[in-house]
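In this view, the complex is presented without one of its protein chains, the others remaining in place.
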Amino acid sequence: MPINEEGAAFKPLIVAFCCNWCSYAGADLAGSSRLNYPVNVKVIRVPCSCRVNPLFILRAFQRGADGVIMCGCHPGDCHYTSGNYFARRRMALLFSMLDYLGIERGRTRVEWVSAAEGAKFANTMNQFAETISALGECRRLEDIRCVESEI
Amino acid sequence: MQKIGVFVCWCGSNIAATVDVEAVAQASLSEPGVVFSTNYQYMCSEGGQSAIRNAIAEHGLTGIVVCACSPRMHEATFRKTAAVAGLNPYMVEIANIREQCSWIHRDKEEGTKKAIILARAAVAKLNRNVPLIAGESQVIKRALVIGGGIAGIQTALDVADAGYEVDIVEKTPTIGGKMAMLDKTFPTLDCAACILTPKMVDASAHEKISLFTYSEVESVSGFVGNFTVNIRKKARGVNSDLCTGCGVCIEKCPSKKAKSEFNQGLCNRSAIYIPFAQAIPNVPVIDRESCIKFQTGKCGVCEKVCTAKAIDYAQEDEIITRQYGAIVLATGFKPISLESYDEFQYNQCPDVITSLEFERICNAAGPTKGKVLRPSDHEPPKTVVFVQCVGSRATVECGKTYCSKICCMYTAKHAMLLREKYPDTEVYVFYIDVRTPGKSFDEFYRRAVEEYGVHYIKGMVGKVAEEDGRLIVQGSDLIADKQVIIEADMVVLAAAIEPDPTARSLGTMFTASMDTNDFFTEAHPKLRPVESPTAGIYLSGLCQGPKDIPDTVAQAGAAASKVIGLLSKDKLVGNPCVAACNEPLCNGCSTCELVCPYGAITYEEHLVVDHGVRETRRVSCVNEAICQGCGACTVTCPSGAMDLKGFTNLQIMAEVDAICR
Partner (left out) sequence: MRRVRDMMRSRAGELLKDGAVTRVLGWKSGEFYYDPTPSFFDTEESLDELVYNGFSAAMLSKYLIEATKKEGRVLVFLKPCDTYSFNHLLKEHKVDREKTYVIGVGCGGMLDIEKLRALGVKGIESMEELGENLVIHTLYGDKKFARGDVLLEKCATCKGLEHKASDELAVPDELWEWETSDRFARVSELEGMTSGERFAFWRGELSRCIRCNACRNACPVCSCNKCVFDNPRSGVIAKANADTFEENMFHIIRAFHVAGRCTDCGECSRVCPQNIPLHLLNRKFIKDINAFYGEYQSGESVDGKSPLTEFRTGDVEPGIVHERGGA
């Protein structure tokens, strides 16, 4: 297991964008089912996966995230009927591009999590954290100037 | 600068056991804008809420962050609390430190750390919040139903009975739709006309219902609660106000060579006609294509014989503009064209007919007065073969991939009716599967097999060929695993059904989305099955997907109840978390319009002031009454002109920054 500067086990920082209607509810269900997943997974609520701008993902990497995951309703179940279909295309292309630029593909992920899939949410986060732990810290897109600055 | 209060909930021990709530409250004080923080056992209780209200008043807070359970649980509660204290309800953010923190982490130190970060993210977002005010719009208390079949009639009756005005626009000269063409209805075998025509009369007699037959929707503008629709009333050539419906014109008309649409072309009708005896309105229409007067200028018999002076050759199409609060699409279906099914010889042999043609042949008011006779020689058939799934569940190009749903049942009905009327007739049914999921449906099918002795053969028909006046049907029997050849006198094809072709242009006009088969899509396939994704547009009947009469009527009623729910409101309060365009940044490129599932985006020429330059530009405009706030447009916009209120780019990025700090 990679060790960070202080000698503690490396705990990857993961930003999870979750749509309000399915995945965020799925994350809530993981909570009410008391299912454990790593503490460094932080969820950002968006109305729909189609609200996730590639800028947000780049921003997370820029600010030191080690992995970014986008969760939305299963295809066909979007609250807004088609949002996740657009998001699926955008993320397929963006993540392929990040891989092409040398950001390991294990660091980005798209997962469809329904409001009933608390267990899937927790499992996904556990697996994702494991994958990223193996990859280590992500410095490739990080902006060292940004550590304490504000817009 | 905001003045933010942070309220940390213990949720009894639910949060407090794994999160040091005091530490979270303390830590948040060092976040920008935070002027007050506290913690309380149950924030959602009256005690907690009054603590919030007091703090808002005492510290002049401009926004609050509540660190508690999921926003899906109590966001609405705390928004109300804020509103009571005079704060804009959208100046509230929730940090979910229960479901997404205390309940999933066991280590108190780690849990506290995470809770502090979640609170920090909520504060960071709140610092970029602005008060949002939901827009209000009037509701015009009248509904438009497009399509006058059983679906449209039922929806109109239900809405009208609730006391609202309803207009029905029907493109053919009469209401009644496809159901009026049917003979008997499964599974009870009551006569379609007996149950439909009273409803048609009810609709025409209802004081709240106006019928626009022989009319089509020309254009539409507006949005939920406020649609303006132009209806083209096609010229009948007959003044409806004067016509008494005596029928003399029809009788005397010398041009009697037009194919009767109502009878599926199995017999002829005159140029001036009513589709069928119980048509509503009982006012004839002049079919200008076959009218001698219109074609050659010489004739005018109908005008001469009409004592009511109702014939008006000079009548022109009329455009009527009406306003509606809600619109119901009930455009129905038609059987597919069998042009590409040469293997069944439909176009070549008159005795190969569709099921709908068979309905007319069975019907006492039909071309054969209810006697089942072969179209070719008017002899009763001795052997009839029914072929199911013609174009349904197809894997070939020309067919439909879906199940048409009604064919299994009506074929059983036809087979049964035949055997009942003509016990000597041998009846065969070729099927892939027999699907009977409905109340009393399977019992009905079993009666056809067991009591009526209909021969069901599992397999498809490969070929129909005409030989010496008989039809040689070659098919496979999958159960006996052999080829079968049946010499038949008549073959009835259960043609797949598809949405009426007018649905597509209406779909475009109303931005009601459609699936690949041109069926209208629902706002949600399970939870909002009678609403279109476009607000204020509802779906009734077969235009949404194949269904039988009971399902159609049920759905028509459901659509009506949605319409009533809308029309019962005086004002619509919108969701203020909608997209908004920053005009100086907008390129007018139309990309956002393409991804909007609701048709909420239009383009207008606006005077834009950009860096002191004043110019007229094509810019995107969001109709807040239609926008549902998904945000698809915001990401597709390359210039960042489009943003989503309540979830702006800056708000979300502030959250990202706060989490990653």
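So that you can tell them apart, the chains are marked A and B in the order they are listed, and the count of residues begins at 1 in each.
As a working rule, a contact is a pair of C-beta atoms (placed from the backbone, for glycine too) under 8 Å apart; a residue touches a chain by one contact, two chains touch by 3 or more.
A quick note: this is a predicted structure, and the numbers were derived from the prediction, not measured.
Of A:M97, A:A116 or A:A134, which residue touches the hidden chain?
In the full complex, the listed residue that touches the missing chain is A:M97.
For the chain that got dropped from the picture, name the residues of subunit A it touches.
54-55, 58-59, 62, 75-76, 82, 85-86, 88-105, 108-111, 140-146, 151
Name, in rising order, the residues on subunit B that touch the hidden chain in the full complex.
Touch set of subunit B with respect to the missing chain: 584-591, 594-595, 603, 610, 615, 617-618, 636, 638-640, 649-650, 653.
The rule is simple: only the chains that are shown with their structure count from here on.
Using mean CA coordinates as chain centres, what's the gap between subunit A and subunit B in Å?
36
Where on subunit B is subunit A touching in the complex?
70-73, 96, 98-101, 103-107, 110-111, 113-114, 117-118, 121, 513, 521, 523-525, 533, 577, 595, 597, 628-632, 634-636, 644, 647, 649-650, 652-653, 655-657, 659-661
In the complex of these two chains, what residues of subunit A are touching subunit B?
Contacts found on subunit A: 13, 15, 20, 24-25, 27-32, 34-37, 39-40, 42-48, 50-56, 59-60, 63-65, 76-77, 79-83, 86, 90, 122, 147, 150-151.
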